[in-house]
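I'd like to ask you about the structure that follows.
One protein chain omitted, others in place.
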């Protein structure tokens, strides 16, 4: 893990990059990183995020600034700006079931080519996907999903980069921290090594490439 | 969750049942449950366990008592009795890669039909399995694995059945606690509700069917 | 009684001690208010929590503890938090005993449509498809009709949420079950006759010899 400033971290992300951003309706999202993405005007982003949050909050800021060109998400109904941009064909949107979304990212992070899920069989979601039978039951083949960057928000980070998450702010963060080439983390608190007990670490240090330093 | 005695719990398991047993070389194995399985002489078991441990320890006791008729495991090299029983065709053994073993159980517990893994492609492990291409790369289709009973060992259990695990005794226990019809748990300590912080719970209470009571 | 409260009270009677229950937004959320205090039900919020409690008192809300809509909630003693892979492992893996969801349409075969109106409302399905595919029991809690049109239809015209039929539909007028594979009128709301239900229901309903009144 390398400690960096938020400016340095975001400077590594080129316009047009694919980014996974943790959070669920803006809860558990690395706000400081997104503010800086907006400030540095990274355009044409491929965003992989559970939802579009709401205007002004979480990934909603990226839609306010019209920085997103492609979106993979599960629900964008609470962000009218994202809806508008989708209906105006300014962004290409792939809406997928939430359990499928997280399993595809987990597969990407865990070296699996994909998973077989019953979710979506016989619905619009099945269009263009392979249907695979196992013991007489039908499943959709859902393939792995990865990104160039994962922007992750933790509760505690220690000096090595071990991470814990708080309450419902955990959500997609630990899974995304495994599924990108470069993992950039903000933490509410940075604490000395040993403060986090081994059994409480959720994301082990070697997964973290850059931690945004205090101050 | 229902508190039961170890005798009552094991009495629910019929001879010939399929059982998943947590532990890695006997570490994190519910020894009291296995001792009682031996005492009650449950025969013809289908055992799903990472390894065969060693004679006298963990699932090794089941081989000492010749109670196993089928075994799915990743490694049995450190238990000469299990090896003997395999070579004498007393038990049918399916040896599979450890990453595949745990993903198959996780798939069983998480409602997935299976996963695509690169592990084993082009080796003996691929025999009889479907090869599936994703983006030009070949994967083996490995199907979900479930059992009638999971025998799980935890470190702390609270009165509701929330579980935590200690150090390397966690291993397969949390995954198995999701993949069986009936989940029976021993814990090193039973503590009041609230002693385990929500963020530290590894296996949430609703997954536990029976907890072996103190005394 | 308010139609929504009739629905919520009736659905609450379907829950049992020890159940793990996931409530969708809208009417389903109200169900938690009518669960008897002695019933030990675990409520899951799919953003990563089992043991959701009531809205926190003034000044006690925490920004990192919310429901799936992003609104502050509390956590009961014995709560557990986890990541989204675990949350949907619980849902898809059959560990959720009951899910209560809103609906746009349910048809005579028990198929539910509740996630999009093509060309009009395309918010995304969120967790709905996984919940209907994976929960042990799926209960739809919705008004019987919207703008004078039956929501219990012969065949869904909207895109399906799942091909797995729901188990029960509870409306302000009736309880409809699908145990035999076909829509069956199980109960009527207080003061509502079987004929009245049939009159406002597009789907053909099987009518048993006796149709009791809902207990609320």
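Going in written order, the chains are labelled A, B and C, and every chain counts its residues from 1.
The rule we apply is simple: a residue touches a chain if its C-beta (ideal position, glycine included) is under 8 Å from a C-beta of that chain, and two chains touch if they have at least 3 such contacts.
This structure is a prediction, so every number in the text was calculated from the model and none was measured.
Contacts of the undrawn chain with the visible chains, over the full complex, involve A, B. Of the listed positions B:25, B:68 or B:207, the one in contact with the omitted chain in the full complex is B:25. Here the missing chain is touched by one residue of B:3, B:55, B:97 or B:194, and it is B:97. When you scan B:65, B:166 or B:213 for touch with the missing chain, the hit is B:166.
Mapped onto chain B, contacts with the missing chain fall at residues 24-28, 50-51, 53-54, 73-78, 83, 86-87, 95-100, 102-103, 106, 117-125, 155, 165-175, 202.
Interface with the hidden chain, as seen from chain A, comprises residues 1, 106, 109-112, 158-160, 162, 178, 193-194, 198-199, 201, 204-207.
Throughout what follows, only the chains that are shown with their structure count from here on.
Counting C-beta pairs in contact, the chain pair with the largest number is A-C.
Ranking every chain by how far its Cα centroid lies from the centroid of chain A, the top place goes to B. Per-chain Cα centroids separate chain B from chain C by 34 Å.
The distance from the centre of chain A to the centre of chain C, each centre being the mean of the chain's C-alpha atoms, comes to 29 Å.
Under the contact definition stated at the top, the residues of chain A that touch 2 or more other chains are 103, 117-118, 165-167, 170. Across the assembly, chain C contributes 49, 75, 81-82, 85, 88, 91-92, 133-134 as residues in contact with two or more other chains.
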